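What you see is the complex with one protein chain gone and the rest in place.
Presenting chain A:
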Amino acid sequence: MAPPRNRRPGFSRRAQYGLFLGYVGLVGGMLVAAGLLLLSIFNPPAFGAVRGFFSEITTPVASAFTWVRTSVAGVPEGVSSYVNVRGENARLKKQIADNELLVERARTLNQENRHLREMLKLHDVSTDAVVVARLVASSMGSTRRYATLNAGGWQGVKAGQPVRQPDGLIGQVVETSPNTARVLLIVDPESIVPVRRTRDGLPAIATGRGDGLLDIRSASVATMIFQPGDTFVTSGTGGIFSPNIPVARVIRTSRDIAVAQPSANPDALDFALVQATFLPDPTPTPSPKPSPSAKPKAGKK
């Protein structure tokens, strides 16, 4: 390609000044951008309103794309279910009969559980579902991990609320606009979730790595070694995430940090549930059971 023609736009003073002012605009814009960048690095929600305005316009497009994707992805399943409907019917009938027994037993257990809980004066914290919506888009090209939810302030979504799927925790709402919300996924490098090990309740902290996995660090001073296969659920510490939402499963360990795979896949064609922010229960929680190592000592004394 030949050298560009707009380097010296002829002898017209007007054209020369126009080009010069264009460069002045470019450099001025860069200075403004640097200012905005500093402001948004030190105060990330600073431009939430502006982003919300654009997201109000673009999210319907993303929702339409999602609708297309769900419809197309549902086609093979629809065809196969149509073909297999007869066999499936027989199988399901048999399964219902089998389940009757289990349901009866579960009912008994449930009743017993309720009774025991009443005796312990343990109140269930209601974790109300705010809204069920879909994650319609995400920051695919950026190193940050945000997703867009197609429900917002008008549906009751507020910043700080946790977002989950049946499989586990997905993230937390960081910004809302009237009909859309921005969700910080737990795999984002700046996300931190307080968790505990399901096996023994060991408190830990799950931070995003940025590559789709989580780092688990022990929150206590004890240098407990994590094992591959350990599962972690939210602990409720901090009062944002309600307890016992599955978070991650350890896949490999290194010294005091374990690398874990999140339990929920945010890309699954599934609805996301926005829950109300979990507030700490005012009633005293039952004292934790003495650990097995402490018990023999007490017995000896």
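Everything that follows uses one rule, which is that a contact is a pair of C-beta atoms (placed from the backbone, for glycine too) under 8 Å apart; a residue touches a chain by one contact, two chains touch by 3 or more; residues count from 1.
Everything that follows uses one rule, which is that contacts and distances are computed from a predicted model.
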"Rod shape-determining protein MreD", "Cysteine desulfurase", "ABC transporter ATP-binding protein" or "Xanthine dehydrogenase family protein subunit M" - which is the UniProt name of the missing chain: "Rod shape-determining protein MreD"
Sole contact to the chain not displayed, among A:32, A:79, A:92 or A:106: A:32
Interface with the unshown chain - residue positions in chain A: 1-7, 9-10, 12, 14-15, 18-19, 22-23, 25-27, 29-30, 32-41, 44, 46-47, 50-51, 54-55, 58, 61-62, 65-66, 68-69, 135-147, 185, 187, 189-190, 208-213, 266-267
